[in-house]
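Pasting a structure below so you can have a look.
For this depiction, one protein chain was excluded, whereas all remaining protein chains were kept in their positions.
And then chain A:
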Amino acid sequence: MKQVNFDQLALQLDEVKQQVKAKVGQEDANYIRKVIVWQRVFEWSGRILLMLGFWQPLLWVVGVLSLALGKILDNMEIGHNVMHGQYDWMNDKFINSSAYEWDIACDGSSWNRVHNYEHHTYTNIIGKDRDFGYGLLRLSNDFRWRVKNLWQFITYILLSVLFQWGVSYHEMAAERVFFGKKKDNRDNKVSHTELKKRFFSKGAKQLVKDYVIFPILAGPLFLWVFCGNLVANLLRNLWTSTIIFCGHFTEHVHTFTEEECKNESKGQWYYRQALGSSNLKGRTWFHILTGHLSFQIEHHLFPDLPAKRYPEIAPKVQQIFQQHGIHYNTGGFWRQYGSVLKRIIRYSFP
């Protein structure tokens, strides 16, 4: 690791955290409730408009967009952030990381276990953070090249299209549960039977809801609703996948070895989070739709601060990084996404 004054870095970032934590309160509680209200409005407007497609197909298109928007808000700004514990301080019976369940195939508690623990604790440590390439894509020289990497761009497209199923499969460490692969350093805190149950139970619920119950409730408009749900899920999958890829797989994102991170101090942990993540520039609506994962660096430094606070934290973080000579990886959407695609293609080859 580079020679940075890690103790000072930790002190400065801790101070930023404390300053913001002291401000968290009514405004944040009002905000998340407001987003939930809008989510319900988009979801139900969407579901109703899908049925009006037979009368005016344009309404079906608006319905699909509205439903997709509802699902994106649910998954990103509400689900992801609430399940990170960002709103646990509210003491709300439903808006907390233990109770919240989202509108996606991946079971919330399985996601919590793998994402919050493995990914956020061991961010970009090869061999410990399975999110780096999701075990499907070769995104750095840390991985041996294999023939299957030649067509990994197609694998990436397929993963994006089926992202909710990819996440679900990945989060339950599917390759080990279904195919019995073992890792020496992994402690199975939840039994394989329980994981399989969660995978099938949540997945089935999602399939039955979007492709059986809602279409049946629409009666003769079955197909309009069925197709509308299919396209809305597809749009959500593409959006979430794209945003998440931009958070960790852009050009300048670093990876780390287990050796490098042994006995890591708090400052070194912050440093790794900083170099393992990348931000996206954009307008307020864009940040909301990304669940503020467009501030991936701030999210990784302070995963349990309400995400809405990241824009106000970002300039302070950037200033601290500058003092320590740490690269603050940010850019416009197309530039960052372009570098993700470049990375996927570059590492397709040896």
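By definition in this document, a residue touches a chain if its C-beta (ideal position, glycine included) is under 8 Å from a C-beta of that chain, and two chains touch if they have at least 3 such contacts; residues count from 1.
To be clear about the criterion, contacts and distances are computed from a predicted model.
Peer 1: I notice the complex is incomplete. Of the names "NADH-quinone oxidoreductase subunit D", "FAD-binding FR-type domain-containing protein", "Aspartate carbamoyltransferase" or "Sugar ABC transporter permease", which is the UniProt protein name for the chain that's not shown?
Peer 2: Matching "NADH-quinone oxidoreductase subunit D", "FAD-binding FR-type domain-containing protein", "Aspartate carbamoyltransferase" or "Sugar ABC transporter permease" to the record, the invisible chain is "FAD-binding FR-type domain-containing protein".
Peer 1: Since one chain has been left out of the picture, which residues of chain A touch it in the full complex?
Peer 2: Where chain A meets the chain not shown: residues 18, 21, 24-30, 33-34, 36-37, 40, 84-85, 88-94, 96-99, 101-103, 112-113, 116-117, 120-121, 189, 205, 208-209, 213-214, 269, 303-304.
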